[in-house]
Structure formats: C-alpha cells, structure tokens
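Here it is: the structure, laid out below.
Only one protein chain is missing from this complex, and each of the others stays in its spot.
Chain naming follows the written order as A, B and C, and within any one chain the residues start at number 1.
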Amino acid sequence: MELFLLQLFNGLSISSILLLVALGLAITFGLMKVINMAHGELIMIGAYSTYLTQNLFHDYLPKSMFDWYFVLAVPVSFAIAFVFGLILEMSLIRFLYGRPLDSLLATWGVGLVLQQLARSIFGAPNVAVTSPAWLNGGLKIMDGTLLPYKRIFIIALVIACLVAMYFYIYRSHEGRRMRAVMQNRDMAACLGVSTRRVDAMTFAIGSGIAGIAGCALTLLGPIGPSLGTYYIVDAFMVVVLGGVGKLVGTVLGAMGIGMFNTLFEYWTNASLGKVLVFVCIVAFLQWRPMGLVAMRSRSLD
Amino acid sequence: MKKRMFYQCGLLLVALTIVLAGCGGNNKPASTNSETDKPTNAANTGGSAEGEIKVGILHSQSGTMAISEVSVIDAEMMAIDEINAAGGVLGKKIVPVLEDGASDWPTFAEKARKLISEDKVATVFGGWTSASRKAMKPVFEELNGLLWYPVQYEGLESSPNIFYTGATTNQQIVPSVSWLLENRGKKFYLLGSDYVFPRTANLVIKEQLKAEGGELVGEEYTPLGHTDYSTLISKIKAAKPDVVYNTLNGDSNVAFFKQLKDAGITAKDLTTLSVSVAEEEIRGIGVDVLEGHLAAWNYYQTTDTPANKTFVENYKKKYGDERVTADPIEAGYTAVYLWAAAVEKAGSTEVDKVKEAAKELEWDAPEGKVKIDGATQHIYKTVRIGEVQANGQFKELWNSGEAVKPDPYLKGYEWAASIQPTE
Amino acid sequence: MQKFTPQRIWILIGYAATAAALFSAPLFVSDFRLNLLAKFLAFAIVALGLDLIWGYTGILSLGHGIFFGLGAYAMAMYLKLEASGGKPPDFMGWSGLKELPLFWQPFQSFWFAVAMGIAIPALLALILGYVTFRNRIRGVYFTILTQALVIITTTLLIGQQAFTGGTNGLTGYSTVLGFSIGSPETKRVLYYITVVALIGIFVFCRYIIGSRFGKVLRAIRDGENRVRFIGYNPAIYQMVVFTISAAIAGIAGMLFVLHVGIISPSMLGIVPSIEMVLWVAIGGRGTLVGAALGAILMNWAKSEFSTAYPQGWLFFMGLLFVVVVVFMPKGVAGLVSQIKFRKKRREPKHEGVRNPAV
Partner (left out) sequence: MKESAILLCDDVTVEFDGFKAVQGMNLKLEKGELRFLIGPNGAGKTTMLDVICGKVRPSMGRVTFHGKVDITKKKEHQIAELGIGRKFQAPSIFPSMTVIENLEIAMRQKRSVFATLFAKMAEEERSRIDGQLAMIGLQQKAEWRAGGLSHGEKQWLEIGMMLLQEPEILLLDEPVAGMTDKETDKTGELLHQIARKRSVVVVEHDMEFVRNFASKVTVMHEGRLLKEGSMDEVQRDDRVAEVYLGKRRDADVSRSTA
C-alpha cells in the first residue's frame, strides 16, 4: 500500500517535471510550429541562472538570507531565459517560420553553441546548487512513506505555471493577440496586430518557462553543460503525444509518459522501462498520428 | 539543369584536390601544421629532432567525458613540465602533442593511430572510459605503440602495449567489498550505470558475495544520463539492503544522491560506497548531499605522504586554489613519471626497451610507493576507503597497509574462476 | 536526351577526373591519410542515401545513425568472430556468457554478414516506413519518431551487453577473409572497394533521380497530398526510397567498420545522426554531388581542426550549421551555382530553366 502510494506520487512527480520541461515547448512548437532543439539549452540557462543567484546570495548577503535565494531564482531564471529567447527569436527564428524542419536543424546548431558557451564560462564539470533548507525533508504521510518537499514544490510550481499560462493566453489582452496571430497571421496583421512583436513575445515566454524548468531541475539533478540534452527528446515526446497546439494535450501527454515510465521502470528496470515507454509512444502515434488531443483542419497540407 | 551539374562537378574536383593536397601535405614526416602558436602543436614542427621527445596526450577535451578528463590532462601536463624543469628525460625535453578524443570511441582510435604513425610519439597517455581504451587497444597492438591508461577499471585485460596505472578490481572493488561485509553488513544492493564497467564489476562482486557470505538483494542498471531515481530509491527501500554498492557514472551520481537525501535516507541510515565519486565529483554533487557516504580509491587529496604534499601544492599553484586533486588525476601524474623513469633506465624511448626497463620499477607516488608489475603491466597500489567530510574531502577509514599486487584476472581468488576468460 | 553537347562532355570529364583522382589517391597520400579518406568516403555514401530521402523526397530522418550502425554491427560481428575463431568473443566472457548465442552463429560467414548488413537496416526501414507513412505520419512528426527510434535502439544495444558488447561496442579485429585487417595492402584494397562502392551508389542514385520514380519523389516533396490525387500512393514511394536509403547507410556502415575498426552504440546516437544531416545540408541538399562533398569536406575539416581548437571547433560547427540552414538552404553547391548564374538569371523574373537539356 505505502509502496503503491509512493509510486503514485513518484509518477506524478515525474509527470510534473516532464510537463514543466515540455510547457515551454508546447508554446514554441505547439503554437508557433518552431522546433526548438535549443530548448534543452534554455533549460540549462535557467539552471545556471539559479546557480549564479545562489552564488550572489552566498557572497553578498548575510547567511540568514541564503535560504531565500531560491524564491528569487525562479523569476531570475525566467527573465534570463526570456532574454535569451528574445535574442534567439529576433536574430534567427524569425527567418524560419514555415520551415519547421530547418528550424529543427538550425536550433540544434544553436544548442551546440550554447552548450559550448556554458562549458567555456562555467567549466565542463557539474556545479553544485545547495537547495534551500526549507525544501529539505518531506511530508510524512505514513511510516516509511515520505513525500519530499522538493517534489511537492515542483508539482505546485507546474500548476502555478499552468494557471499563469492559462490566464495569459485566454484571459489577457496580449494572449488574445497571440492566439490571433497563431491562428491567422495575415488576418491579425491586417487588424493592426504587430505580428513581429507577438512572435517575439511568444517565443520568449516559451523560453522563459524553459528557464523556470531549469531552475526547478537544480533541486533534483545535475547542473552541467549537457543538462538540456537529457530532457529534450522526452519533452518533444510529451508535446507530440499530447497533440500539437493543445495545452490540455500536453498535460495529458506528460501524465501518460510520467506514469507509465514509473510503472514500467518499477516492473522491469530503468533501461527497459525507457524503451517500453518509447515503444508505446511510437505505437500510439500509429494509432492516432495527431496525438491525444487533435485539431482537425480542412487545409490540404 | 545540366549547367548546374557542371559547376557542381567542378566544385567536387576542386574540393577533392584540396582534401588530397591537405592529406598529402601532412604526409611528410616533418609535419607542417604549425600554423598555431600553441606550444602543443608547435611540437610537430620539431619532428624527432635532437633534444626533444614527443609524447601524445589523448583525452576528451570536448563532449560528455570532458568533465572528467580535462583534469587528467592538467596533471599530465604538470608532470611533463616538472620533468622538463628538472632537465628532461635522457637530457631531452618532453614535448606533449595534445589530441582530442571528443568522447567518441572511434575518434580515440583514429587519433591514437595518428599520434603513433604520423607524429611518431614515444608514448601516449590517454583514455578514461573502458570503451575508449578498448577502442585504442588494437591500434597500439597493431603499431606496437605504448599507452598509459590512468583510470580504475574493470580488469580482465592485460595488453602488452598498455600500462595501467589505475586500479584493477582486486585493488579497489574486491577489498572494499570485503571491508563492507566485515564492517557494514551482509545485504548488498548493486546499483550501476548501464555500461561495461559496472556490469563487469558487479559480476565480480556477485561471485565474491557468494564466496564470502554476503547476500545480494538487488541489482539495477540505469541508462547513462538517467536523472530520475525516485522509482529506484523505492526499490532500494523495499529491498532493505545494508549496503548500496554504487557504480553509477557522472551526472547520474548527482541525481541519485540528491534524491536519496530527499527521500529521507542519509549516510547514517544506509551505507553507500561509490567507486566513481572522487573529490572532483563531490564539488558537482554538493557536500551537503554527500557527507558521510563512502568511496573506495587508492588516493585522496588528504592522503598523507610527503610526495602528495608537494603534488597538491604544485597542482593548486599551477591551476588555482579552488582545484582539487583526485585518484585519476594522481594516476595520470604518476604515469608520466613512471614512463620517464623507465626511459631513463632503458636509455631509449623504444617501446620494447622501455617495457623491459619498466618491469618492477618503483617510484614514490603521491599515493605512496608504487611498483610496476612486469607480468601484467599494472601497478601495485594501496587500497583506501574514505568517508566524505563536510569540507568536501575524504577521511580515510581504512587502508590495505601495503601496496596490493595487481591481479587483473583475479587468478588469486578461487571464487573468481567462473569469471576468467575461457581460453 | 543523350546527345553529347559541350556541357555534357565537360560534366563527363569532371566525373572522370574525380574518379581518376580517387583511384590514384593511394599514390600520393600516406596510409594513415588514406585510411581517413576511406572513412570520409564511407560517410559520403551515407550522405548520398540521406540526400535521396531528405533532399529529393523531403523526409528528414534523424535516425540514419541506426541504419549506418546496424550495417556496421553486422560486419563487426563477422570480424569479431573471425578474430576469436568462432568462439564467443571476449566481451561475452566478461559479461558472463559462455556460449555463442544462436543469432551470432551465421555471422561467421562473410557473405551472410554482408547480406545482413544491407538487409537488416533495409528491413527495419521498411517496417518503420510501412507503419508511419501508411498512417500519414510525416514532416516533423516523422523526424521526431526517428529520434524515438534512435533512443530505443541505442538503449537496447547498450543494455544487452552480453550480446552486443554494450557501450564499448565491438572492436579488436584481426583479419577479414583471412587478410590481416591492419596491413597497408588490405587497407588499400578496402579503400578501392569503398571508391567503387561510392561511384556505384552515386550512379545508382543518379539513375533513381533521373527516372520517373525520382520525379514522383520530387513531386511528393512539393506536395504529398497532390500526388495522392493524381493517383500515386505516396506511402509506397516513401517506403521504398526510405528502404533504399537505409540499405545505402548499411553499406556505408560496413565499410566504416572495416576502415575504423570499431563500432559502438554512440555511433548510432542522436548526435551522429544529426551530423549526417548536417553534411548534406552544408554540401547542398537536393544535389548528390553536394551531399557527398559535404560529407567529405566536413569530416576532413573536423579531423584537421578539432585537434587544434577542441573548444572553438564546436562553436564553429554550431554556427556553420545555423548559417547554412538559415541563410544558404541549398548549401555550398547551391551557393556556387547561384553565384555563377546570378548575372544570367536576372533578366527573366521567373526561375525558369533557360537552357533546356535537349
């Protein structure tokens, strides 16, 4: 029983991490149809931003304040990744709208450069981020079943991001423009929406969320130049499985992959579990090529 | 359409000429690619000129393995500088030729071939992963080169063209398992990354557990780069082991130890012993997470020998105060000195003569006295079990007292009979 | 169509000169460099196959490393067994396997290995192509699926160490068909075989492109659905060309192992697979010469510069990739023809071909 609960929680936790990693992609890939292979590197940028924030707190603020660095690290990671996203969009991505496969290749090159940049600045070895004391330990629900606060925090963070995104996209003025541009670019342009600006903003927000993901990942995993490469393919799988262009789909996709991953890994082992999950995804896409939540359209291609 | 083809053809021809010309140009023994000012490459201009001995340094400077291997390069370069400052070998200066293995095994093979047949180096110091060594081995054997390999590995190998200055299984894993059985408990959980070293090491451990009264309660491998250990930790919890014997590699260690701590398991609740976590890795994982966990090596920065004192001092002076030394770094450093001593003794850099001279050669390494075992070309090493302290250094809990004779095929252990190669 | 116009003669001369240069290369370069060149030529073969599906059919596969790798593994299994004399190879010993597994047995035969080196990648591609193309999974989705396939294959190869050699891969060969694999003579012969294979596959690809089949492929690239409505089943065409491409990659893989002497799962990974695409992109997709050239030049540059600037090299490669894909989608070959034709093309606004072949 306790094991079952724990595994359920683990599944939920993995789902939340996958979702956080894939959320930014759901925007850049799902809405803008840009295949951003540098998404993983934006996550890495978020992680390093957290590392830097930690160092600043460590060096310049009294020790008692140190634990609160993480509160600041979340917006800082968002901001830095946001800026990187903005630069990337303005210098490169805007030449690639409507050429998804080319965007995939070009951003892969960008990812390579960013990784190497990180290696030059921070060195090849991993850096350590000390998690704040208030996230240590866990919630004891019964004997031998401890739910780590960090994982609960990440789940909460994902929910917060989702809610924020929902309000931004469906309730704000900016979000309305964004949807307008993504649905019918020409029409929106005719109505006086600056598509250039909206594109840049949308991409930057997607990147910023990747930054938040990076910040959260520092709690659980390694922080190094190749951090992004561990998550990028999984993130794409989540978006594709969920159905491109639908946030609900992305949530379902992440839940599906996370839960099955935990289940398979528990039944078999980590390697085989991973293989099984991927086989399931491939098989599922044969059955429903457009993913869990599909949009239908009348256009020829 | 056709006209375009025509230009393409021309282009092909031009490009091919360039490639061939490039190849041809580099063909001459006195190579001409000295277009960089880097000291490492300037070496090529000298060729085998009087007063210089070229040696190759072949580690990954890019890619995933760069994390670990770059520090070994530093140590080897430092040893070369020190020897040169003291007058060189046979009165000649050692000139290193650096090549990048790029964390890619075929590249290691290619570069090894280049170092031996193009640069004509006297010896090569290089490799980290077993895979890179396995890739280079046929090249060294074919061209009769000499490779010094500085990392602990899974044993079951002994090539006439390789000197192994890292530990083999009976100098790290076997004694540490015995120690754990005696001091920490009988129930073992084996956790490793999914590649050759952990699988082979665990094969050995399983035989040893059977022979020495241990009990195996679980064995798991995770893909390289795996970052979520929550399920695995559940499995470990369910199996209730006394000891987790950890052969995880690189980034996985970070995720595993962080998440182990989150699950409320500290070093007090569960003993873990790692064979791939050294001082350098501690910095990337975080001391707060690792404190109290164990590791088995032959050398720690804190190892108390006079040679080590100067070694650590020089290393920090040269590369910065925040740098730490670790077992493979020391092994790389030792390798250079052992080769230099062998060359001095042989009076030549010829591979066969150096090999002959290296037999039973002794040297005061930072880890203590080491001796080359002529039969296996491994070195005698002292085994040390250490515990991670709050300052990121190890405290030695136990050592083997004297340097242990290398036994890569575990011929000295009856229980290992089934592991040994069949021929 | 087959008249000998001056242009056509020049093209033939160009081909002949290239072939001559390739065949006489052993006279000019050292054994080591020849070995490198041979490896590059093997890569050029993959690039040809990749160009066939990407440049001409518009299918981007980021999983060609798998097909390359499977071909390589088939050959490596033969070489490994020849080295061990039919006994279980070394890695099986230290993985705890005492008997040679059944599926390894037939690889003692060279020709069986060669046949498998082509058939296994082709079959896998056929199966993958059958399920995906029939279900109209295409474009980006197909590309991402191939990545999933890469992860599945590499994880399996690494996980089954006792049967596949794990991360180490297969290395340590001695002879091929009784000839020492390390000797300069064998290497030279292998080089010639590679040159012949490259030329043969080049001619084969040219034929495909020129045939009506090739025209349908290009039509699929331009508009897959449109092709459907004029009565072709694009799925079959995509499947066939994907299979051909995989078989070509398999051949290249076999040659690669013979030259390099090692194959490991890392060669099947995502990074090498993307790098293969990069060669084609830089050389010029949609032109066979460009693709082959891209593979040779990129690898040559990599082996020359990566040593001198191990850090800078990656920057350079990443930037090159970005610039080529974004600003020179036709690659080097496209750039050259663009420069040459700029003046003449300015006049008519439409991009018509003004010099018909006949």
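The criterion applied here is as follows: contacts are C-beta pairs under 8 Å (C-beta built on N, C-alpha and C of every residue); 3 or more make two chains touch, one makes a residue touch a chain.
The model shown is predicted, which means the values in this text are computed figures rather than measured ones.
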Quiz item: Which of C:G139, C:P184, C:G223 or C:G312 sits in contact with the chain that's absent?
Solution: C:G223
Self-check item: Sole residue of C:F32, C:W104, C:Y237 or C:F256 that reaches the chain not shown, by the stated touch rule
Solution: C:Y237
Quiz item: Of the residues in subunit C, which ones touch the absent chain?
Solution: 208, 211-213, 215-216, 218-219, 221-223, 225-234, 236-237, 240, 349-354, 356
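One rule holds in what follows: only the chains that are shown with their structure count from here on.
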Quiz item: In angstrom, rounded to a whole number, how far apart do the mean CA points of subunit A and subunit C lie?
Solution: 33
Quiz item: Rounded to the nearest whole Å, what is the centre-to-centre distance of subunit A and subunit B, using the mean of the C-alpha atoms as each centre?
Solution: 35
Self-check item: Junction residues of subunit C - those touching two or more other chains
Solution: 155, 158-159, 311, 314
Quiz item: Which subunit A residues touch at least two other chains?
Solution: 116, 119, 271, 274
Quiz prompt | Complex interface listing, subunit C residues touching subunit A | solution = 60, 131-132, 135-137, 139-141, 143-145, 147-149, 151-152, 155-156, 158-159, 223-226, 270, 274, 277-278, 281, 311, 314-315, 317-322, 325-327, 329
Self-check item: subunit C partner contacts - residues on subunit A that touch it in the complex
Solution: 33, 35, 92, 95-96, 100-102, 104-106, 108-113, 115-117, 119-120, 233, 236-237, 240, 271-272, 274-275, 278-279, 281-282, 285-286, 289, 300-301
Quiz prompt | Touching residues (chain side subunit B, partner subunit A) in the complex | solution = 62, 64, 66-68, 70, 194, 220-223, 225-228, 230-232, 234-235, 237-238, 250-251, 254-255, 258-259, 261-264, 280-281, 283-288
